[in-house]
Every structure is written in structure tokens, then in C-alpha cells.
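A single protein chain has been omitted from the complex, and every remaining protein chain is retained in its original position.
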Amino acid sequence: MSAHSHLDGQLPHEPERATLEGRNKVLGFWLFLGGETVLFGTLFSAFLALRDQVGDGNPSGQELFKLMTVAIATVILLTSSLTSVFAIQAMHRNQVKAMQGWLILTVLLGLAFLGLEIYEFYEYVHEGHKFSTSAFSSSFYTLVGFHGAHVLFGIVWISLLIAQVARKGLNVVTAPKVYVAGMYWHFIDVVWVFIFTVVYLMGKVA
Amino acid sequence: MAHAHPVKRYTGLMDWLTTVDHKKIGILYLIAGGFFFLIGGLEALLIRVQLWKPLNNFVSADTYNELITMHGTTMIFLAAMPIIFAMMNAIVPLQIGARDVAFPFVNALGFWTFFFGGLLLNISWIAGAVPDAGWTSYLPLASPTYSTDKGVDYYVLGLQIAGIGTLVGGINFLVTIINMRAPGMSFMRMPMFTWSAFITSALILFAFPALTVGLVALMFDRLFSANFFEVSGGGNTVLWEHIFWIFGHPEVYILILPAFGIISEVIATFSRKRLFGYSSMVFATVLIGFLGFMVWAHHMFTVGLGPVANALFSIATMLIAVPTGIKIFNWIFTMWGGSIKFTAANLFAVGFVPTFVMGGVTGVMLAAAPADFQYHDSYFVVAHFHYVIVGGLVLGLFAGLHYWWPKMFGRMLGEGLGKLTFWTFFIGFHLTFFVQHFLGLLGMPRRVYTYLDGLGFNNMNLISTIGAFLMGVGTIIFIINIIVTSAKPKTAGNDPWEDGRTLEWAIPSPAPEYNFVQTPLVRGYDALWKEKMDGNEGMSPAEPIGPIHMPSPSILPFVMSLGLFIAGFGFMYANNDWQAGFFKDLFASHAVAGAGLLITLSCMVIRSLKDDHGFHIEPEELTNKGVKA
Amino acid sequence: MAANHTTHSEEPAKRHKHEGPRKHVVAYIFSMLLTLVAFATVMGGEINASFTYILLLVMAALQVVIQMGFWMHMKDRGHLFPIIGILTGVFVVFTIVIMAEYWTWW
Partner (left out) sequence: MNPQGPVAEVQFDLMKLSISIMVLVVLVVFALAFYVIVKFRRRPGDKIPVQVEGNHKLEIIWTVIPIVLLLILGVPTVKHVFGLAKDYSKDPNAVQVIVTAHQYWWEFEYPQYGIKTSQELMIPTGKTISIQTKSADVIHSFWIPALAGKIDSNPGANLNKMYFSAKKDGVYLGKCAELCGPSHALMDFKVKSVNEGAFDRWVTAMKEPGKLPADPAIAEVFEKQCLTCHAVGDKGLQLYPNLTGIGDKGTVAGILVNTDDAKYKNEGTTYENLKRWIEDPQSVKPGNSMPKVDLTPEQIDGIAKYLSEYKLNVEQ
């Protein structure tokens, strides 16, 4: 099964599963996400263990968190997850133009989310909640920062994919890459669901 | 070669630097792992020389703490894990009838990141700042206030880079075993070594991220003044112990399960008998892997978690003795009724069984929390874990190396020298570590650079040192055996032990680049043995002869790991007190760290954009190599 | 937006229909709803803490199940090992998080 010739001139039903390399890539990425779950799980447990070590004189979670910005960021990320689903659907229907469009939209929403988060951090630092202020701030910035870094990595990754598909077109080699990037993006959104629940909402209620 | 664009084939050193062939990477892992094993062994000898008599001043207290830290870290992360990966790389694809692992490029990346991580860790000796807070690196001893020099930074960054390699390797083997088994090889027909590789990779996948987070938190504490473990800033030192041991205990099962797999293969082959109770062995391996995540706090009985946690983890730890017991009895009953041939490999395997049982039972004794209040951090614990790691894993690896050496190199290791290696190593091992049980019971604490006279420790420490030297002699004999064997011609046939049961003995030794001319059809457990018993010559093919697609070699994994290596230095020496001038601005601005990461990331981009279409080996090339279908 | 089903002439043997976007939009709205409810309960602020904790966790878990199920095709066939992979990961996380919570609350 030579790698990059279309099977019957037309993209197979699920192009990402058409080749062994494709199946390996998708399964490998699923397992990688299992590992990432443990990585974020450990970061969450570190945060849970240290979240009430605010240190006297420093702003606590309740005073600090602005739920309105977090709500907007959540809506943005959730929408970007939807646009990435439409992108994968467009890929399955071999509509390259539509797929590229949805992917670009996903990237833009991702950038918006990231911009909001950086602005939020900027505000927190101004209110005295710096990285080395307390155990609470260190674990908060590491957890939410790691998620932000993953979003940034996803944005760079998807924009590279857009360029690659534009140059090389959609085939059984590039299809698994787009599918895997879509899964990555959903995973980021799933992690964000827990972050806004555990860090922000529970932080506010405590 | 009717292929669109020619593919560069390298020779000599470049071939090794760019290889993505799982067999060559296996050999690279073996060489690097063996080299670090010798360094670790040297550190062990220096430790033993310092302890052979009370109040000895062979090494200073600082150097001793550095020796124990580097001995532990090197042996576990840079010697044992890589040699396990050498075995898994060399044998697992052959056992499941695959042409290579799922991601050859990532396999090479796994090796090179481990190699550069190990290099960075051992460069600390040259840089004069060696980690000295123990291989567990507890805080606050490892915090910037009590470990002021760069030592622990080398530990953190070296292990982080090596950890990436191991995690990536784990995923690679999981996908290989799930997706690329030969037709007919269902999960319950897989050889035992492949099963143990499968469970080990799953443990790696779920344990190493915890280590990654722990090391990141420690790195942030040390280099960016975070407060994860800084008591003054609200941090908590017991948090590090939790995170470390959540990784730590699955790690020791990652070490021992492959040895279980090797022992099952070697004992079955040399007893000419099918493995006794295969399905219960598989179930026991899965259960050990599962329970491995439930028991980590038995390393922390004395930390003060409270009676509820201590009771819970005592019972969970004792439960692990049940599946291990199942395995021990299954090995003994595999030999029951067999006709056992004591080759060097089988000597190690048969020697493994009683030794590991002694290690296992002391483990159960340690599991009883109130008793552990006396044992913990004493030489009783040192004796226990050396019994299970050296008596278990290292004997298992020696058995595996002697058993699969012909398949990896085409030559058989000398049986005479092999047996000599066994007896010197085996006797030296028991001499060294059996007495340490009693040292522990007499109250000699762990990690002490010296001890007072008149406490009754002197003679036993002397015996232990003599034993350590005997183990050193055994290792040297093994190296001589390797050198002598490498001079011999490659005469080993497909099945040099004549009783081969699994697929790797159905192909030439050393295996050709593409492993199988045609992917074999597996018709039962012990695939080759079934064909032999049915009177067929070799494996019946599952597909016609056709062009074989091979991945093309690439230098990128080497360069990516080099990038991480440079980034490691960049992070470490950013806040170093350079005199003003070029170096200061270079490092202080994190330019070096950034450059390193840039190299790695740009390699990833190149890898993503430039698709590797590999090359093809055409059918006529297969036949003219005299390889029959 | 009507999904324009391009009929494939050489359709593989089984009649294959591309799944419409409708299902995913429903999943999106449902997740949005859950998020809104979660934010509302906290911003409203008069419900006692422990009840809110449980409510929030249930909301989060529900949303994750939806997103994993629909958008990451976890419920489609051929996902056995991905499910095992993620579930083992969640199981390990569950033990670690419980330990962290128990230990700090102790």
C-alpha cells in the first residue's frame, strides 16, 4: 500500500485509518493523551494540596478570580472545539476548502482564548499574585500555565498543518495528522473544563 | 530501486547516528546501558570500600553522598531501564512477527534523549557539582537553601530529558504490540516476554508523567524560585515524597516485569516444556501492573500519614505477594517433568527463582507498617531492594543477554565463560547483600558514610565489600566473554538452542534488516514450537513475497536530543554568578536555553513538513540474498 | 446549513452516510448549558459550599463524557484501546487526587 497515492482516485471513507501508519498515529496519540491525563492529574493534585497556602498579605483565590473573563474564555474554547469537529467532518467529506476554513477559525478562537488568559495573568500579577508569591500562586500558574502552553503548542501545530495541507493537499498521509490535531484540541478543552471547575469555581466558593 | 527519489543510505558512524532500525537501536541501548552499568558499578565499589571499616576516610562525607546518589540514579535510570529497552527493541518486534516498531523515528528519538539525559547527568562529575540528595532527592535537602551548588539541577534536568525518552519508548511499544502483531497472533497467543513488555510500557505511560510533574516543580523551585516545596513560602515537602513515589513504585515494577518475561522464556525453552499456566501468568502480570499504582505509600510509613493510610497501604502491599507467588510456582512447575539443560542463560534463570523469592519475602516483611518503623531507612531495606533489583532484574538481564545474544549478534557467548560469570556474580551477590539484612536488624541506618566502632557492624561490612568485589569480577568476566565472542565468526543459525519456541527463532541470526521476508501466519501459542510439532520446516507465510516498505534513516532524533541537552545547560547556568561580560548576558537572558529548545522544535517542524516516504526492498533483492521464502 | 452530501460514484460496498453536523451542535449546546449552570450557581453564590462542590463536579464529569463521547468519537466502534488508555489514566488520576485531597484534609 504505497503511502501517498489515493486508493481509488477518491479519499477513502476514514482517511486517517486507511494506512497502518495512520492507525498507529491515531492509537499512539490516544495513549499519549492517557499519559497527559496523568500529567494534568498530578498537577491538579499538587494544586489541590497547596491551594490554601496563600500566605498572609497575598490576595486569596476568592478575592482574585474574575469569573466573567473565565466564562468568556470558556465559551471561546468550547466554540473552538466545535469548529474543530466541523473541520474533521469536512475532511471526511473531502471538502478541503471548508476544512481549512474551520481550522483557521479554530486557530483564531485559540488565539483569542490565549490572549484573554495572558491578559488575566497580567492583571493577577498586578494584584500581587506573582509566580513566586506563595505555594498557591506557584501551583496555580504552573497548572493553568501548562494548559496555556498546550493551547499555544496546539495553535502553532494547527497553523503548520493548514500550511502543509495547502501545499500538499489532503491525502492518506496528511489526513491522520489533521485528525490527531483535532483530538489534541478536544483534549485541551476537556482539561479546561476541569480547570475552570476546580480552580476557578471551587476557588471562588471556598 | 523503482522509487521516485533516491534515499540516502549511510555507513559507519553516520549509520549508527541516523539509524531507525529497532535492532540497531537495541544494540545502541545495550552499549549505552552497559557503559552506564559499569559507571554505576564503579560507584558501588567506591561506596563499599569506604564502608569496609568503621570511621574510614577513603572518601569525604560529601563525596560519599554524591556516590550514593549517582549510584542509585545511574543504575536505575541509565543502566537497568536502557538494557530493558535494549531487550524489548531487539526482541519484541521479532516475537510478534513485525518488520519494525510502530514509530521507528520516535524509537531513535527515545534512545538519543535517554543518552543525552544520561550524559548531562554524568557531566556533573566533571562540572564539580554532583547531586548529593539521594536518588529520591527528598526536599528540603534538595532545595536551593540546602543544596546550594548545581548538583541537584543536573539531577532534575538529566532525568527530565531521559524521562522523555522512556515515556516515548513506552508509547511506541504499546502501539507496536496492539497494532502490528502477525496475523493469527491473538493477545492470548503472545509470548510471555512480549506480554511483560506490554504491561511495562503501560506502566511507563502512566507513571512517568508523575515524575515529569515532580521534576518540573523541583526545577521551578530551584531555578525560578517557586514555592512548591519551599516551607517558608507555604510549600510542603511531603508533597514531593507523594509525587516521587507515585512514580517510584510503578518504576520498580517497570524494572522487574521484563525480567519476569525473560525468565518465563528462558526456563520454558531450556526445559523443553510449554510455560505452565500461561493464562494465569498473564493475569498475574496484569494484576502486578495494576496493584503497582496502589501501594506507593509503603515507602512513606514513617512520614506520619496517619494510621488509616498506613493500614491501607500495608494490606495493598501484601496483596502483591499473591500474583508474584503465582509466577514463582508457575516457573517451578514449568520445569516439573521437563528435561532441563543448564546452559549459562538457564543457570541465571534458575538462580533467579530462589534469589527473587528471598527478595520478595523480605518485601512482605517490610509491608507490615509497625515492623517497617524499625526496618525503614536501615540496611534491611538496602538488602531487600538489592535482592529484588540485582538478584531479580540483573540476573534476569544476564539470562536474557546470554539467551538472545545469537539473535542480536549472530554469535553465541562462550558457555564456559558464561557459567564462570554466573558463579562469581551469584556468590558475590549473596555475600554482599545477605549480611546486610542483619546489619539492618542491628540498626545500621541507610546512606551513612561511616559508622562508629564497637557496634558489631565491622565484620559484616567487610564481608559485604568482599562480595561487591566478587560481583565486579563477575561483570569483568562477562565483558571478556563479549570481547572473545565478538572475534568469533557469525555462525549462529536460525535456532541455535534447537528448542526455540517463539517466532524470533524462525528467522536468521542476526535478523536481516526487514526481519521477515513474509509476515508469518501464527497458528497457536509458542508459534514456532507448534510448527515443529506438526512437522513443518518453518513458519507458513501469511502474505505473498512483495516489496517491503522500510523507513528511511534520519539524523533529526540525534539533533533534537542535542537541542534538549543544550537547553538543559541553558536553564541551569542562567542564574549562575558569571563575571559580567559575554557569558553573563548569553546565559542570563536564557538565550542558550531558548536556542536549545529552538533546535528541538525546528527539528519537529522539519519532521512534520518533510514526509518520510521511506524506501522499498524489491522481491528480487530478497531472493538473491539467498533467503528462501 | 444543509450538509451537501456529495454522492461518491465508486461508493465502497456498504452504503456510507457522512454523519451530519446536527449531532455535534446538540452536544455543543448541551455543554454550553452545563457551563452556564455551573457559572450561574457560583456567581449566584447563596448555595452552601459542599452542595456546590458536588454540583460542579457532576457538571464537569457530564460535560467531559459528552465531549469525549461525541467529539472524540469515543462511542464509535474500534475505540477499545483508546478507551482503556484514557480510563486507566483517569483511574490513576483518581487515586492521586483522592490521596492529595485526603492528605490535606486529614
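Each chain gets a letter, A, B and C, in the order it is written, and its residues are counted from 1.
As a working rule, a contact is a pair of C-beta atoms (placed from the backbone, for glycine too) under 8 Å apart; a residue touches a chain by one contact, two chains touch by 3 or more.
Given the structure is predicted, the values throughout are model-derived calculations rather than measurements.
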Of the chains you can see, which ones touch the chain that is left out? B
Identified contact with the non-displayed chain, of B:55, B:126 or B:487: B:55
Touch with the missing chain holds, among B:71, B:181, B:222 or B:273, for B:273
Of B:449, B:497, B:516 or B:587, which one is in contact with the hidden chain? B:449
Just name the one of B:340, B:417 or B:617 that touches the chain not displayed here. B:340
Just name the one of B:33, B:93, B:110 or B:140 that touches the chain not displayed here. B:140
Where the missing chain touches chain B, by residue: 54-55, 60-62, 65, 133-134, 138-141, 146, 231, 235-238, 271-274, 276-280, 302-304, 306-307, 310-311, 314-315, 318-319, 321-322, 325-326, 328-329, 332-333, 335-342, 350, 353-354, 357-358, 361-362, 364-365, 367-378, 441-443, 445-455, 533
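To be clear about the criterion, only the chains that are shown with their structure count from here on.
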Are the chains arranged, by touching, as a line, ring, star, complete graph, or other? complete
Of A-C and B-C, whichever chain pair has more C-beta contact pairs: A-C
Centre-to-centre distance between chain B and chain A (centres being mean Cα positions), rounded to whole Å: 33
Multi-chain contacts in chain B: which residues touch at least two other chains? 178, 205-206, 210, 242, 246
Where does chain C touch two or more other chains at once, residue-wise? 81, 85, 88-89, 92, 96, 99-100, 103
Name, in rising order, each residue of chain C that touches chain B in their complex. 81, 85, 88-89, 91-92, 95-96, 99-100, 102-103, 106
As the complex stands, chain B meets chain C at residues 178, 202, 205-206, 210, 238, 242, 246, 293-294, 297, 305-306, 309
Chain A-facing residues of chain C, complex: 3, 5-6, 8, 10, 12, 16, 18-19, 21, 24-25, 28, 31-32, 35, 38-39, 42-43, 49, 52-53, 56-57, 59-60, 63-64, 67-68, 70-72, 78-79, 81-82, 85-86, 88-90, 92-94, 96-97, 99-101, 103-104
